[in-house]
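A single protein chain has been omitted from the complex, and every remaining protein chain is retained in its original position.
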Amino acid sequence: MRLIDYANPTRFLGLTATVLPWLAVVTALTFAVGLYLVVFVAPADYQQGETVKIMYIHVPFAWLSMFCYVTMAGSAFGTLVWRHPLADVSAKCAAPIGAAFTFLALATGSLWGKPMWGTWWVWDARLTSVLVLFIMYLGLIALQETIEDPARAAKASAILTLVGVVNIPIIKFSVDWWNTLHQPSSVFRMGGSTIAASMLVPLLIMATAFTLLFLVLHLMAMRNEILRRRIRAMRMIEAAGAE
Amino acid sequence: MSALSALFVREMKLATRVGGGALMGALFFLIVVTVVPFGVGPDLNLLARIGPAILWIGALLATLLSLDRLFQADRDDGGLDLVLMGEAPLELVVLIKCLAHWTATGLPLVIASPMLAVFMNMEPVAIGATTLTLLVGTPALTFVGAIGAALTVSLRRGGLLLAILVLPLTVPVMIFGVSAATAAVQEPVPFATPFSILAALGLFSMVLGPIAGAAALRHAGD
Amino acid sequence: MSTSVKRLFGRSLTLDRGGRRVLSDLSFEAAAGSALVVTGANGAGKSTLLRLIAGLLRPVAGDLGLDGGDPELTIPQQCHYFGHMDALKPQLSVEENLGFWRAFTGSADATVFEALARVGLARLASLPAAYLSAGQRRRLAFARLLVTKRPIWLLDEPTSALDAASEARLLEVVGDHLDGGGLVVAATHLALPFARMDSLRLGPSVVEAA
Partner (left out) sequence: MFGTHAGFILAAYGIAILVVVVLFVWIVVDGRSQRRQLAELEARGVRRRSAATSEGDRA
């Protein structure tokens, strides 16, 4: 765990204060390059036409929806095993960002699906799994928002996150089984064809850009959360000292 | 600021702050609607046909399950005693609490319903009709549910009992809500008739709910 | 308040709770400007009497009356009830909690900040009530009696959870209320040194009378 290296939240605040502006600049540059390639260079797909442009954001969102959950699971592990204070902060702050990216994966997928399949939504195995993931994010946020004490909230949501990790393969398997049993024909396969390099390069750059964006947002949210906990602690001291 | 507007503002603050759970109802709604296709299968035509009913059942359950703390929180901290002693008529207090609860919990359900209707593969007309019926019908569910919340205010496990008590009372709202929503897509049946009955039920429950709820709360202390 | 209150009285009050007779043929009289201190063992019916005056419980026989006061209002509407529970929402700040009761109860008296200063919580106005200690919660609940004007104060164990300094401050505020022509009925098992007081002792005989 890299977070162990700077166990002290104060040091974390200092370090991120110097790193964040640079990271933001790199993110913006990567987006500029990626979007340039997507708009002016990348070719239209011979089957899907120009709608393939949606892929350059849809795939990064789908990737981040999983990456974000992995980040949360790692942080949850850090919370439960090492009881590291920054680990709960990381897990808590990743949840809303992950939910937003998962929502965008669903929304952009729907906007891509309408012209391609003629419907906004199908209960395809892959889509359904992402929807279940989205609900799990919202459930985690709801759990964190319901428990007022951050330490207790962190433990409870860490357990739920890890239970989710154990369950994800089972959910994926059962959803595959459920759908193929009923309706094998309408399953849309994205990884079916190999992607040409002229599309792959912009896609990878966009994926990198969104991953960097996630890092920037996550670090910013973590800084806020550290301050929020400090304020909470200070208010409790103030209440105790005001007799 | 008058007593009742102060009450509305406080209820909204409580609902939207940490632990208030304003959006919990909408989340529950989403889950109910998502689970249905796992039960009935992913057949889009079937889902489109049962879509309005599923949305209505989801909204009904989400409303009832979110109502159990409507008066209980106030009773547990002693605030209800002060409200009972106050100059503001208890019926209006119940009405305001219901309106605040609907704004914080029911309105998000209505706003979420077009999105969930897409999952049900519903036609644009059906989506519009269902959303409209939910907009008119969910306040009725809240007002009727408030009677159950007031009756179960002093019980430890009131939540499930509340649903048992109130579900039969919501049958008329369900019937006319779903029939108005389906009438919009099925040609021969008129939309306006069931819809106006639904609106009438909404207005009726807006009167009945506060009166019955206030009566139940007055006797809860004895 | 058109006229000030003169006298609160109960005649032959009888009250049952859960099939048990808690008060039997009880009469009392409390005059404005002095405190009626109700004492008695646990279960003697002290809290019940206060809840009865507050209109939260109904007697099976007997009646309550008030000389003076606002004829437009019922007795409970002229009472402040300071019971065991604090009626505070932990999610709201100290100021918001008190501000709500000030707006809800009507006929505003002191401002929120004046009342908070009076109970020594002015510094914590913006703090969520969840962070308060038991004694601070109690004082905040008491501040509710200061933000709106009601002539009759019903105090149930008012000094529980308070330290000596806070208790002295509370007694001073109650004394001011009495000086201003207010009426206090306090239930307690401790000796409360009010300047002018009458006492009403609820004995076990009351319970056995059932």
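When the chains are written out, they are named A, B and C in that same order, and each has its own residue count from 1.
As a working rule, contacts are C-beta pairs under 8 Å (C-beta built on N, C-alpha and C of every residue); 3 or more make two chains touch, one makes a residue touch a chain.
As the structure is a prediction and not an experimental result, all values here were calculated from the model.
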item: Chains in view that touch the one left out, judged over the entire complex; value: A
item: Touching residue (missing chain; options A:57, A:122, A:158 or A:205); value: A:57
item: Absent-chain interface as seen on chain A, which is shown; value: 44, 49-51, 53-54, 57-58, 61, 96-97, 100, 103-104, 107-108, 111-112, 114-115, 213, 217, 220-221, 223-224, 227-228, 230-231, 233-235, 237-238, 241
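Going forward, only the chains that are shown with their structure count from here on.
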item: Chain-level touch network, classified as line, ring, star, complete or other; value: complete
item: Busiest interface, counted in C-beta pairs; value: B-C
item: Whole-Å gap separating chain A and chain B, where each centre is the average of the chain's CA atoms; value: 32
item: Chain A and chain C, separation of their C-alpha mean positions in angstrom; value: 54
item: Distance between the centres, which are taken as Cα means, of chain C and chain B, whole angstrom; value: 37
item: Numbers and ranges of chain B residues touching at least 2 other chains; value: 18-19
item: Residues of chain C engaged with two or more neighbouring chains; value: none
item: Touching residues on chain A, where the partner in the complex is chain B; value: 110, 119-124, 128, 131-132, 135, 138-139, 142, 145-148, 178-179, 182-183
item: Residues of chain A touching chain C in the complex; value: 148, 235-236, 238-240, 242-243
item: Chain B-touching residues of chain C, taken from the complex the two chains share; value: 51, 54-58, 73, 76-77, 79, 81, 83-89, 91-92, 96, 99-101, 103-106, 144
